[in-house]
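Taken from a larger complex, these chains appear in their original positions, while the remainder are omitted.
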Amino acid sequence: MRLRVRFAETDQLGVAHHSSYVIWLEAARIEWLRERGLSYRELEESGLSLVVSSLSVEYRQSAQFDDEIDIEVTLQEVRSRQLVIGYRLRRVADGLLLATATTTHIAADRMGKAVRIPADWLAAMLASC
Amino acid sequence: MRLRVRFAETDQLGVAHHSSYVIWLEAARIEWLRERGLSYRELEESGLSLVVSSLSVEYRQSAQFDDEIDIEVTLQEVRSRQLVIGYRLRRVADGLLLATATTTHIAADRMGKAVRIPADWLAAMLASC
C-alpha cells in the first residue's frame, strides 16, 4: 500500500507527526484486507469490527511532507478471536526503513462483546500469507 | 471557551494547521451548548444531530503551539430547522483576533432527514443570546 505524506500530517518539526503513522497503519490494513477480497466496510455493516486492542510503533527515521511511503503488511498471528498484524514503512524514493509497527485486534460485535472472527475471513487471510 | 494549541495541531510552517480551527469551532460550539444546559451527547443519543451544512473561516493571524485561545460563540440566526453560529477566536495572551468563522447547521434524524430543532433547545439557545 502506497500513500503520500499530507501537509496536514506534518508538525512544526517539519516531519510527519508520530500520530499520523497510526492512521496510515489503519489505511494499510484495510487495503491489505481488500487485496484479499475482504471488505472492512462490509464487515462493519454486518455488525462486526476488528477493534485495536494494542499498538506499538518503533520510529526509526522521519517521514517528510510529500514523501511517498510504502507500507508492507504481514499477518503475524491468528487465533479464533485475535489477530496480530505487523507493518514495515519504507520511503519509496530510497527504500529507507522509516518505522516498524504491530497492532493486535479483537473481533467484537456492536455491543463491544468479543466474538469469533468469521471463518471465511480467517481463511482468506491465511491463504495469502 | 478556552483551549490550548496542541503540538499535533501544528504543521511544518510552525503554526496551527488551518484544519485545526474547524475542530476547535466544534468543541467551542458543544461547550457553548453545555453552558446553556444543552447536552449535545444527549441530543445525539436521542437520534438527532446538528449537521454542519456550511462552514466559512477567515484566517487573520496564525495561532502557535501552546498558545491559549478564547473562542466566543454567538447565535446569529435561528429558524425551525436551521441555525447559524458565529465565532471569534482570540489569543489569550494579548487579545489578538486570530480568526472569525460561521457554521450553518441543519437538524437531522438518524436517517439524515431534516427535522425541526426541538423547541426546548431553541428556547434555551434564544434565552441566552
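The letters A and B name the chains in turn, as written, and every chain counts its residues from 1.
Operating definition for what follows: a residue touches a chain if its C-beta (ideal position, glycine included) is under 8 Å from a C-beta of that chain, and two chains touch if they have at least 3 such contacts.
These numbers come from a predicted model, not from an experiment.
Summary of assembly composition: all chains derive from one sequence, 2 are present in place, and the complete complex in the structure file consists of 4 copies.
As a convention for this text, only the chains that are shown with their structure count from here on.
Chain A maps onto chain B through a rotation of 180 degrees [Cα fit, steps of 5, range 0 to 180]. Residue ranges on chain B touching chain A, taken from their complex, read 7-8, 10-15, 17, 19, 65.
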